[in-house]
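As you look at this complex, bear in mind that one protein chain is not there, while each of the others sits in place.
Showing subunit A:
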Amino acid sequence: MSGEEEENAAELKIGEEFLKAKCLMNCEVALILDRKYEQLQQLSDDPTNQISQVFEKSMQYVKRFSRYKNQDAVRQVREILSRYRLAEFELCVLGNLCPETVEEAIAMVPSIKSKGRIHEDDAIEKMLNDLSLIKKFE
């Protein structure tokens, strides 16, 4: 399909639904799925019909690949990243992969430097520093 051929997340050429949708980082999803899991245990005696393999695998994955574990830290990460003019999709990739250098950040999310966007290296470096500070004090 032509839509998929033009698609390229690196250039933020992703479908309308990706651009407009609310995106969540792994750490945010981990908190949600944990709560859901508990709720489901309470809702029914046998929640196996309501907990799919997709749910379980996603939960295992986000718990493993969440850099930030507690709710306040997670909120701070979202807050810090939101200060920079990023698309939801870009914000999540950065919050998930936690690049350590400006170079790595650009490699992970090339679109932050493209399309005539004003993301100076200094700004990117400050953003990464702010993120790493949360980790230190979590």
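The criterion applied here is as follows: a residue touches a chain if its C-beta (ideal position, glycine included) is under 8 Å from a C-beta of that chain, and two chains touch if they have at least 3 such contacts; residues count from 1.
Here is the rule we go by: contacts and distances are computed from a predicted model.
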| item | value |
| --- | --- |
| Protein name as given in UniProt for the chain not displayed, "Ubiquitin-related modifier 1", "DNA-directed RNA polymerase subunit", "Sodium/hydrogen exchanger" or "Aspartate aminotransferase" | "DNA-directed RNA polymerase subunit" |
| Full-complex contact with the absent chain, from A:44, A:70, A:114 or A:129 | A:44 |
| Of A:23, A:73 or A:123, the one touching the omitted chain in the full complex | A:23 |
| Residues belonging to subunit A that touch the chain removed from view | 4, 7-11, 13-15, 17-18, 21-26, 28-29, 32-33, 36, 40, 43-44, 49-55, 57-58, 61-62, 65, 89, 92-93, 96-97, 99, 103-104, 107-109 |
